[in-house]
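All protein chains of the complex are present and in place, except for one that has been dropped.
== subunit A ==
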Amino acid sequence: MSSDSSSTSGDEFTNPNPNSTSKSLEDQFASAALTEPDNEPPEIQESPNGVVNGSVGENNHGEIESNEREGAVGSNLEARQSARWRRTNSEVEVEAPSSPSSSGYAGERGSSSASGSSVGFEMMSGGIGGGDDVEIQEVSNVDSIQDSQASWVPGKRHVDEDDASLSWRKRKKHFFILSNSGKPIYSRYGDEHKLAGFSATLQAIISFVENGGDRVKLVRAGNHQVVFLVKGPIYLVCISCTEEPYESLRGQLELIYGQMLLILTKSVNRCFEKNPKFDMTPLLGGTDVVFSSLIHSFSWNPATFLHAYTCLPLAYATRQAAGAILQDVADSGVLFAILMCKHKVISLVGAQKASLHPDDMLLLANFVMSSESFRTSESFSPICLPRYNPMAFLYAYVHYLDVDTYLMLLTTSSDAFYHLKDCRIRIEMVLLRSNVLSEVQRSMLDGGMHVEDLPTDPLPRSGTLSPHLGQPRDSLESFREPFVGIGGPAGLWHFMYRSIFLDQYVSSEFSPPINSPRKQKRLYRAYQNLYASMHDKGIGPHKTQFRRDENYVLLCWATQDFELYAAFDPLADKAVAIKTCNRVCQWVKDVENEIFLLGASPFSW
């Protein structure tokens, strides 16, 4: 980007002048270049070993991707029909609204029937890395080709395994929840009861250290990390050989704990106070899918480490129209009204002064999307937003407006079902009348920002000329620099932009060469490492970071307004990459009306 200052300067607080920021990025790198050797510090380079291991496990990701696509196309008709049919019956179902005594989840434990199917490649690439592994990996690669066609199967895998199984021991990433008496509550793989002995061992380790007035946070054993998180009477443990940073794994345990609270609230602590023998598993009955889906999202959803949410790109007026009707019902006693499409927000509104944390949104959306029962009827379920109030339940009215789009109305009143149903009918009518739902469908098909469309040097900022997301992409004069064959200009492959004030991020669509699920997962892992090192309390926080390894050039730039993460071709030129990042920031500014939810009251304070 040229450093001429032709563009108008915006509000310094919400609209930092892109030219001034671009200068500062280049300046920062200019000075950094003097002190930094070209080779990155070893600890941030992925070892070749890790790359090989990582690449195999990535197949998991493919499954959800393809699941989403298939879900959108294949089951569309059927789901709608059944939804319509169920809707006429809904009053009957509601006669007995789910009481707070249930976990609020209608599924059955049996829904984890997918257990037998072998989708777990992670085991194949198990951390030992001996000669055997090579062979196994080849096998699993073959599997992955088939499996990536199939859907990601929700629910628990490999229930038949226990800690004596070789396959169980080879899995790359385990998650456990147990009580402080050592009783198993949840295990990602294997049957909890069969793992009772293993669970007891984990408790013994934690309790032994606690007895000495200390706390165990991390144990490294070879290339495995064992991460512990103690939350009162609940212990959470991750055992991983994925080489993710400790902070990331710990963050994932926090989210799993949050997911548990979302289902049960912190009142479970009281059960343990009254009765240390308390067995929590029945309370979580049927929620295996919720946890496995959350764990799966650790490898494809950047919201899990960015602690921000993302919006579906929509014309400003369209989002405004959705927001207006949500605001309307929020004024009638609804605490939060949220309209989402898959994991992307269309609009959301909170009652006066109520604020919603992005992590709560992530956990709520995961809960709703992973529970099949929400798709087929309108539901009213007690849920807890752990960042809002971990102690108590709210009630969520959930209704799917189409296959991917769902409305959530949260209230404090347990008998508000009929009121919320009326609200939903009103909202649905307005959304249909103002074409919001068809715009949502269109946006889903068009996708968001594509690196190939990154505009060249900023045009004069008169709205019409700046590239708009809503326009068909071929009408854009997309500029491609000659030196790259694939990706965007200057070898830009992908970027993520996180707005600090908005609590939102935008991520570019995946383009070649990041076009396979495994490459996408690998890139997310790389971003996650980058994020962790940028926010490292010991050596950070940092303002900029530039890494080059055999996979990418990664660039991160953090200001008090935003964080930008960008991935380039590993041969990309540093100076050009930096200029390109400035252009990305400019681009995001230009289209912020469409990619972000602006002026959403819940976040603005």
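Just so we're on the same page, contacts are C-beta pairs under 8 Å (C-beta built on N, C-alpha and C of every residue); 3 or more make two chains touch, one makes a residue touch a chain; residues count from 1.
Please note the rule applied: contacts and distances are computed from a predicted model.
Would you mind picking the UniProt name of the chain not drawn here, from "Dynactin subunit 4", "Ras-related protein Rab7", "Late endosomal/lysosomal adaptor and MAPK and MTOR activator 5" or "Trafficking protein particle complex subunit"?
Spelling it out: the chain absent from the display is recorded in UniProt as "Ras-related protein Rab7".
Can you work out which residue in A:183, A:250, A:343 or A:399 touches the chain that's missing from view?
Of the candidates A:183, A:250, A:343 or A:399, A:183 is in touch with the missing chain.
With respect to the chain omitted from the figure, which of A:219, A:271 or A:315 is a touching residue?
In the full complex, the listed residue that touches the missing chain is A:271.
Which of these, A:223, A:320 or A:412, touches the one chain of the complex that we don't see?
Checking each option in A:223, A:320 or A:412, the one touching the absent chain turns out to be A:412.
Have a look at A:389, A:434, A:559 or A:593 and name the one touching the chain we're not showing.
A:389
What is the set of subunit A residues that contact the non-displayed chain in the whole complex?
Touching the chain left out of view, subunit A contributes residues 100-101, 103, 162, 179-184, 193-201, 203-204, 207-208, 210-211, 264-268, 271, 274-279, 281-283, 353-355, 357-358, 382, 384, 387-395, 412-414, 503, 603.
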